[in-house]
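The structure is given below, and queries will be raised subsequently.
With one protein chain held back, the other chains of the complex are shown just where they sit.
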Amino acid sequence: MDALFLQVLNGLDKGGAYALIALGLTLVFGTLGVVNFAHGALFMFGAFCAVSLERIFSTSYVTISETEKDFLGNPLKVDVPYIQEWFGSGTANFLQDYSVPLSILLAIVVMGFVGVVMERGLIKHFYKRPHADQILVTFGLAIVLAEIVRHYYGANPIPQQAPEIVAGAANVGNWFGLGDNVVYPWWRLVYFVFSLIVIGAVFAFLQFTTFGMVVRAGMQDRETVGLLGINIEKRFTIVFALAAIVAGVAGAMYTPIYPPDYNLGMEFLVLSFVVVVVGGMGSLGGAVLAGFLLGILQSFASMNEVKSILPALDQVIIYLVAVIILLTLPRGLLGRQGVMED
Amino acid sequence: MSNQVKEQAKTEDEDRGFKRGTPNTVLHIDDVHKSFAGLHALSDVDLDVREGETHAIIGPNGAGKSTLLNVCVGRLKPDRGAVVFDGNVLTGKSPHQINQLGVARVFQTPEVFPELTVLENVMVPALSKRDGHFRLNPFSSFSGEKALRDEAKHVLESVGLQAQFDDLASSQSRGDKRRLELAMGLIQHPRLLLLDEPTAGMARHDTNATIDLLKKIKEGGMTKVIIEHDMHVVFSLADRISVLAGGRIIAQGTPEEIKNNPRVKEAYLGEEQV
Amino acid sequence: MSDRNDLTRRRVIKSGAVAAAGAAATPYFFSRAFADGHGYRNAPKGDTVTLGFNVPQTGAYADEGADELRAYELAVEHLNGEGDGGMLNTFSSKALKGNGVLGKKVDFVTGDTQTKSDAARASAKRMIENDGAIMITGGSSSGVAIAVQGLCQEAGVIFMAGLTHSNDTTGKDKRANGFRHFFNTEMTGAALAPVLKNAFGSDRNAYHLTADYTWGWSQEGSIQKYTEELGWNTTAAVRTPLGAGDFSSFITPVLDSGADVLVLNHYGKDMVNSLTQAVQFGLRDKQVNGKDFQIVVPLFSRLMAQGAGESIKGIYGSTNWNWSLKDEGSQAFVKSFGTKYGFPPSQAAHTCYSQVLLYADAAERAGTFMPSELGKSLEGFEFDGLGNGPVLYRAEDHQCFKDVLVVQGAQNPQSKFDLLEVVEVTPRSQVEYAPELLGGELGPYNNG
Partner (left out) sequence: MTSSWKDWALLIGFSAVILCLPILLEPIGANYPDLLQKIAIFGLFAIGFNILFGLTGYLSFGHAAFIGIGSYMAMWSYKLLTMNVLPAIIFSTAIAGLLAFAIGYVSLRRSGIYFSILTLAFAQMMYNLAYSVLTPLTNGETGLQTRAIRSDPNQSLLDGDIRVIDQAFGVEEIGVPTTNFFGMAMSGYTGFYFCAVILILGFFIAQRITHSNFGMMLKAIKSNQNRLNYTGINTRPYLITAFVISGMYAGLAGGLMTATDPIAGAERMQWTASGEVVLMTILGGVGTLVGPVLGAGLIKYAEQKVSSWNEGIIADFFSFLPDGLRDFMAEISSLFVGEGWHMTLGLMFMIIVIFLPGGLMEGFRRLSVLFRRPKNRETMKSATIPSTKPGESIAPRAAE
């Protein structure tokens, strides 16, 4: 029971991340009709927004220590962060401690900018092109983005700390009257809540704003919206930027769980496509549902009890579920007819 | 209908094991009912198409004409009732099976193969007619199909597309695409040709040319069902007419009978002067 | 980053007639590789000898590969008598004079393994067939090492393995043309188990999380074998998919299993993620069976451990070498590497540097580059001064035997490089095993 409960939590947490990535991907699919293989790279870019902010906060000037020596026996160079000098050590420590949540702000700005530039500079010209061309150009872009990050940050994963206040694990068991061993990292709980908030915000935005209504109409029938004479181009740009921002903040907040490296995007690329397709092309709700479903199933499949019966189930569960769902439900969980079927 | 053609058609049919239905009736639509989300698109539709005739189905917008056609070619499955073609129940068969039985369809919005040339567009249905629904022949030479090619050219010439054999279908004007559609149907020598508004969107002189062409085919004895809006076309071509309104057949008869039918006038009131 | 630019500039200065060498290398038929009468493949013509450095330059191990390449370039400098000579000065064998090898200037070509067997073999083949490389070295995973070793055997050149920790490299997959300086899981188990027993007691229940592929299984087996000999109990050994990313579903069952030690048989990114996440789950703050819960990472890599950040503090593991060692050889190497690149070398860099020196020395002592002769002079070779104390290149399996370092994540790091502190140096005698233990057959040398 306790074990199951924890696995559900794990699944929700994973599912949150999957859903956030898939959400932006399906938004771009549905409205712009573009297969964006660079979406994983946007997630990775977001993660490196967090890394960058931490780097900015710890940008230092160097003083030579009188007493200490470095590894070669030369006088040690001591780094003093600029923010410590400017704001005093109290503020500096606070900023450094909260650099990951604060990086959301940076991610929104940077990813919004990246999204607009990408859409205006590149994606725009590919709306009418065959999917094969879209795949090639966005895949090329994904490689270039990854290589740029690698050039500046190297290939190794770079750890990020969650704020001190949520560093440990919460005794979730006590809240629900379960055993003492039911503990769960605070940051993962934060991430789950965060993903719900972002998903909720995106849905609210699409549901309750005129802009959102047009976008949803566009997902239903692109041609009609085009005929309405609304400035569809500008809206497409905004949609793409929105997708980039969602992927970006999802990546930034994920860093304490998963130290990011330049290849992070490629790792999530295939998975996010599977999630989107299982959810059904053109369906936002489907993407979210599939994200959580696959997350939870993956967690269950990893349990020792399950693995003792089906040894490698956790290796293939995602794909197995995808196959079963696509063969029983022709258009995934909530997909509509005619989207990306030819 | 010339006896020679008739005889030929008959032997072909017997070769394929066709069973002859009621004498003279090629297509029998039997009590077909179809509704979409509670909306009755077709109710109790009964219709007989006779051998060799040109049968027009007319009716106001939303009368269910296209639904009826889609039921005939297997795109839609009726909720009730059946479509029988030449002794074969079409209901439940897939589109390619129905075509192989000898029913060809000409689409309203041109459904050509845009990336193929005009000639290839016509040769593909010709191959299907000759080789059946599937033949594994990866080493046959398409360019070596001289007989088929000549026939395709002939058909294309008959619809007036002789100048653009090797042009891509996608580069054709809408009118030329409609003609191409027609050629794709004709080359199969179907026992039954279903034409969905063959002249919709055509300029007047194109329409007349098409009427002339269809008249010429009529002399060849091919059975045709035409769905049409343009009364000029209908009265020029049809032997018999069925009028569909609100998903029901409200009248059936020769052009003369239909012209004078009060219910038809009522159905068309305000839409078009008959 | 500044150190990269720095590096680039330095590498640029060091140029060789590599392109020329490549162009001059005539096409070979693999079966009849030599027409020049030397009797072995790629026998150096002219006054240079070309070595092939095959390291991961893309993918998860790219930084490790870059560090290996730095070490190789340093080694080539020292062999050619440039720089401060590094460990050449402390090496017990004095055959090398700093004037190249056998009077020929050392040159090199590089290739990207991508940490994939296919890519690694392709790039090794390029260096052998196109660039005339006489020896291939490098790599940072066992799968790649074994694949390239097999290729070098077929092609008839010597393979000096880089970072490869699986038993199989010099066990059931050993080849006459292949040599390994790095240690293996068997030695890790033998060295680590007694230290763990001393630190945590003999009454412990271990829970293994193991990367689900050959190296992981090999590691799990060795640790289990040696800890159980000392009285530990293995609660469970769970396989995790390679590159799982999120290990939470594997970590939560640990909480409830009654185990009080978690052994992470992961390397690279898997290690970074599983360790980070295990610590987040509060495992190290727990008390089980009245004892503090402990985490062990049997194979540590300082370079990779940086990715785990704070999480590695106090974690036990083993390593082939660490820059903080105080012996003469290590100091010389750190000094020379640190001066050139501005940061200390990794264990991967150390093993690669050593391998090049060992190869060159063997050639010098054998008086030829011919694999069969050169290999024989490495077999049973005893040496010292390369940072690991006295070392034996065992003839039976071409595996180096040396002291093993048991390390712990530094509690109070003095610098960002100061991640590991050496807890114990397990003597060579304690980690030696019979060559038959791991099976396999060297077979005959192949000269091409």
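Each chain carries a letter (A, B and C) given by its place in the written order, and its residues are counted from 1.
By our rule, contacts are C-beta pairs under 8 Å (C-beta built on N, C-alpha and C of every residue); 3 or more make two chains touch, one makes a residue touch a chain.
No experiment lies behind these values; they were computed from the predicted model shown.
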Contacts of the hidden chain among displayed chains: A, B, C
Of C:G46, C:G367, C:G380 or C:G443, the residue touching the omitted chain is C:G443
Contact residue for the chain not shown (choose from C:N89, C:T214, C:N233 or C:S415): C:T214
Of B:Q100, B:S158, B:N208 or B:S236, the one touching the omitted chain in the full complex: B:Q100
Which listed residue (A:V274, A:L289 or A:L334) would be found touching the missing chain in the intact complex? A:V274
Listed in rising order, the chain A residues that touch the chain left out are 35, 122, 125, 129-133, 135-137, 139-144, 146-147, 151, 266, 270, 273-274, 277-278, 281, 311-312, 315-316, 319-320, 322-323, 326-327, 330-332, 340-342
In chain C, positions touching the absent partner: 5, 8-9, 11-20, 22-23, 27-31, 57-58, 62, 65-66, 108-112, 116-119, 121-123, 125-127, 129-131, 141-143, 146-147, 150-151, 153-154, 166, 168, 172-173, 176, 212-215, 239, 241-242, 439-441, 443-444, 446
If the hidden chain were put back, which residues of chain B would touch it? 73, 94-97, 99-100, 104-105, 107, 111-117, 119-120, 123-125, 127-129, 131-145, 149, 165-168, 170-171, 184, 188
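One rule holds in what follows: only the chains that are shown with their structure count from here on.
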So what shape is it, when you link every pair of chains that touch: line, ring, star, complete or other? other
Mind checking the centre-to-centre distance between chain A and chain B? Centres are C-alpha means, answer in whole Å. 53
Quick check: how many Å separate the C-alpha centres of chain B and chain C? 75
Just the number, please: Cα centre separation of chain A and chain C in whole Å. 35
Chain C contacts chain A in the complex at 1, 4, 58-63, 66, 212, 236, 238-241, 243, 245-246, 248-250, 252-253, 255-256, 269, 272-273, 276-277, 280-282, 285, 303-304, 306-311, 323-324, 334-335, 338-339, 344, 414-415, 417-418
Any idea which chain A residues touch chain C in the complex? 2-3, 6-7, 9-11, 13-14, 17, 68, 70-72, 76, 150-152, 154-162, 168-169, 179, 181-185, 187-188, 256-259, 261, 263, 267, 298-299, 302-304, 307, 312, 314-315
